[in-house]
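Let's look at chain A:
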Amino acid sequence: MKSKARLMQGNEACVEGAIAAGMKFFAGYPITPSTEIAEIAAEKLPRVGGKFIQMEDEIASMAAVIGASLTGSKSMTATSGPGFSLKQENIGYAALAEVPCVVVDVQRSGPSTGLPTSPAQGDIMQARWGTHGDHPVIALTPSSVRETFDLTIRAFNLSEKYRVPVILLMDEIIGHMRERVELPDAFEIEIVNRKKPTVGRDQYLPYKADEDLIPPMANYGEGYRFHVTGLAHDETGFPTNSPAMADKLYRRLMDKIEMHKDDIIQWEEENTDDADVVIVSIGGVSRAADTAMKQLREKGYKVGTFRPITVWPFPEKRLLELASKVKTFVVAEMNLGQIALEVERIIKDKAELKKVNKVNGEAIYPEEIIARIEEVL
Partner candidate 1 sequence: MPSALVNEYFRTNKLPQIWCPGCGHGIITRAITAAIDKLGLERDKICIVSGIGCSSRAPGYMDFDTLHTTHGRAIAFATGVKMANPDLKVIVITGDGDATAIGGNHLIHACRRNIDITTIVFNNNIYGMTGGQYSPTTPKFDKGTTAPYGNIDKAFDIPALAAAAGATYVGRSTAYHTQLLISLIENGIKNEGFSLIEALSVCPTYYGRKNKKGSAVDMLEWQKDHAVNISAASKMTPESLEGKFLIGEFKNSPEPEYTSEYQKIIDRLCKE
Partner candidate 2 sequence: MNNNETVTDKLVVNENWCKGCGICVKFCPKNVLKVENEKVKVIDIDKCIQCGLCELRCPDFAIYVRGK
């Protein structure tokens, strides 16, 4: 039934994906341009035996999501820039306590209330470093309605697999865009569930990682009677003041993502084989980049595109390979140069870097990218 083509909004596809992934709990707070996600979740979740709650604020929403996840429910919250700022406190908690959860940020213009609710991509760095302290994070960015569906499922799968908060970094363009999509049937969708302990309560060490650096996770209410804290803890889960144990924990949290980078990182590239110029972009801007590339190709210019689907960790290895043969990277983004910072860090002086930036609340148009590239060529 679900495989029938439908006209669907990005935000709706996000909820469809979440439910397909097994989401059973959503806590949120109204904020444009993400509100449809809460509205649709409120309507759909009780129909599949799931729970929706509108909390008193964004901080509480993030807290409730973590609490629900600890009972074994796959949980999600959705927000936009101002709310994303508020959620950072407990995103840090989820990262440290290794509680799987999905946080959707439909980016809008900021800082502060900014230009409600025009599109922007100003939360790239906040998605990576928004909460204090070194911490692991995964952030995914869709650039179509169908991909929003797919990446929401993937966000759940990665968060369950690696016990890490996963940020679905959308932008207003994708969130509010409507496209005709055909969703896959349930049997076609790969679902990943968190690793469960294979030992009883007496032997269970809730933060003792396996060789893959990920500890198996019990649910509250199953008789394991374990402790979860936001303090630095040892393998037992109880607080420690030991410098050695704290060091071991913090490094493992980062290493568990580093170790599995190849599984986590996805990107898409087109016409990069012979490209002199490669446009780097994410989300809504990638649609303009694609049009720009095609128009320039028609004019005979050797232009390609590179689109990180996983923004964090960034597809560093592939970008570096491209840097050895590409003359110029043009980074187009709806901010004043956040992805460009990461690209610059990776390519160093191996290739030239040019930027297309826009922060006036309007989308980046193909002509603007074309104009910048024509300056180069």
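Just a few scattered comments:
Assume contacts are C-beta pairs under 8 Å (C-beta built on N, C-alpha and C of every residue); 3 or more make two chains touch, one makes a residue touch a chain; residues count from 1.
Quick note on selection: all candidates are chains of the complex that A comes from, given by their letters.
This one's a predicted model, so the numbers in the text were calculated from it and none came from an experiment.
Every option in 1 or 2 belongs to this complex, yet chain A touches just one of them, candidate 1. Across the complex, chain A meets candidate 1 through its residues 24-25, 27, 46-47, 49, 51, 53, 55-57, 59-61, 63-73, 75, 89-90, 93, 220-231, 238-239.
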